[in-house]
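A single protein chain has been omitted; all remaining protein chains appear in their positions.
This part shows chain A:
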Amino acid sequence: MARDGQALRLAAVGVAAHRQGLSAGMTLADARARCPDLATAPHDPVADSRELDRLAGAMIAFTPLVALDPCDGLVLDVTGCAHLLGGEDELVAGVLAAAGYTVRHALAAHAAAARALARHGTGHDVRALPVAALELDERALSGLRRAGLKTLGDLAARPMAGLAARFGEAAVMRLRAILGEAGSPITPLRLAEPIRLETRFPEPLARTDDALDVIEELLTRAARIMEERQLGGRRFRVVLHRSDNVRPRLVVETGQPVRDPAAVMRLLRERIDTLSDPLDPGYGFDAITLAVLGAEHLPSRQIGLESGKEDAEDSIAALVDTLGVRLGEERVSRLVPCDRHLPEKAQGLVPAAQARPAPWPAGGETPPRPLLLLDPPQPVDVIAGVPDSPPQRFRWQGRLHDVCLAEGPERIGAEWWRKRGGHIPGNAGDTRDYYRIEDGKGRRYWIFRSGLFGETPGPRWYLHGLFP
C-alpha cells in the first residue's frame, strides 16, 4: 500500500487479492471492507527498482539486449536468441522460471507492441487492444470511448490527422509505434565489463619480487579503470600461471572499498607471508592475471585541507584488513549489542571487516554490570544462607574468599520463550540470582546461583564477571 495524499491506497495486489476483486489504486479502507483479513505491506519503490535491476541482470542469460520498462517491466530483445533455447515457448518458460514472480508476458515484433500486449491485452493481435493501451489521460480515453472507438483497430481505420488534432501528437505517435508504423527503439542496459587484467611474459619470470612488481603495475591499471567508474574493489584475486601449469592464486578481501594499489599490495604481501608453503616460482611464471571480483561505489575523494579524520578512519580500515588477512577475519572483531536477556548473550563479537560499529543502548537504570565477563561462567563452591542470602564465603581456583559486602539478588529468568516447551512451569530452565559481592581484598565479583531453592535440587553457584 502507498500513501496518496491523506489516503492509503493499494499500490499493487497479489493473485489471491485480485481474485477477491481488489485492484491497485483502491483505498485501503475499501479493500479492508471487502476483505477484512487483508495482509498489507508498505510500498517501497526503491526496493522495487533494485529488484527490477537484479531481474534485468538475470535476464542476460537469455539475451544480451535487456531494457528496463519502469517501474515494473522489462523489455527483452530476443531476436536471434530463441533457437538457442529450443524455440520461443522454451525461451518464455525459461524467462518465467528465472523471474520467479507472477509475470505477464507477450511476444511481438517490436517493443511497443509487446509492451502494450503484455500490459493491456491477451493474444497477439494489437488491433484488438483496448484504447487504454495508448495510456492517455482519463479525459482523452473517455472521449475516445464516447466516440465509439473501443479498440486500436477502430482508431487505425480513421485518418490520423483528426486524431492528432483532437487528442494530441502523443496519441498518434503511440498508436503508430504500437502498430509498428514507427520505430520503437529500446535502450538496452549496459553491463559493466568485469575488471580483469593480464600480463603475459615472453620469458618465464623466475623471481617472486619481479612478479610482485608486475602485480603492482596491474593494480595501478585496475585503479585507473576503477577511478573512471567510481568504483573501489572489495575482493581481489591474483592468479600466477606457472610454466608447469600450477596456478597459485592469492585472494584478498577488504572491509572498505579500495583502489589504492599500495594498500592492496600490503594485503597481498601479508597473504603471501601467511601461506603455508611459500610462493615458489619454480620454472617461472608465464602470465599473471588480476581480477577485481567484488566492487562497490567509491567516489573520488576531494583532497581536504584538514583531512585528519578521514586519514584516521582509513588507517583503521587498513589495519583491520591487514590483521584480518594475517590472523583470519574472525579474529579482528567488534563488540555489538544483541537484544537478548541473558548477560552472556546480550553482546556478540562479530568480524570488524563486516560490521559497522553499532550504537549501544544507553544504560539507564539497570543494575551495574561487570567490566569483564567470564566465558564460560566458572563453577565455584559457596557457603550461603538458604534460600535467598548472598554468599558468605566461596572457593574459586582453590582459593578461599570471604565475602565482606554484598548486594542482590538481581533475578534474571531463563529465556523460556526461546525454548521448546519453555512455557510449561518447571521447563523453562534455571532462574539466576545474581549478587555483586566484595571480598576481603577489595575485589568485586559477579556471582550467581543457577536455580532457586525449592525449584532446582541443589542449585550450583557460578562466577560470571569481575568488577573494577
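By definition in this document, a contact is a pair of C-beta atoms (placed from the backbone, for glycine too) under 8 Å apart; a residue touches a chain by one contact, two chains touch by 3 or more; residues count from 1.
Following the convention adopted for this analysis, contacts and distances are computed from a predicted model.
Only one chain is not pictured, and the protein name UniProt records for it, out of "D-methionine transport system permease protein MetI", "Phenylalanine--tRNA ligase alpha subunit", "Protein ImuA" or "Aliphatic sulfonate ABC transporter membrane subunit", is "Protein ImuA".
Across A:Ser315, A:Gln354 or A:Asn427, the single residue that touches the chain missing here is A:Ser315.
Only one residue from A:Leu231, A:Ala352 or A:Ala428 touches the chain missing from this view: A:Ala352.
Shown as candidates are A:Gly232, A:Pro261, A:Pro281 or A:Pro343; the residue that touches the absent chain is A:Pro343.
Chain A meets the missing chain through residues 311-316, 318-320, 322-323, 326-327, 331-337, 343, 346-347, 349, 352, 357-360, 362-363, 366, 368-376, 378, 404-407, 436-438, 440-444, 465-468.
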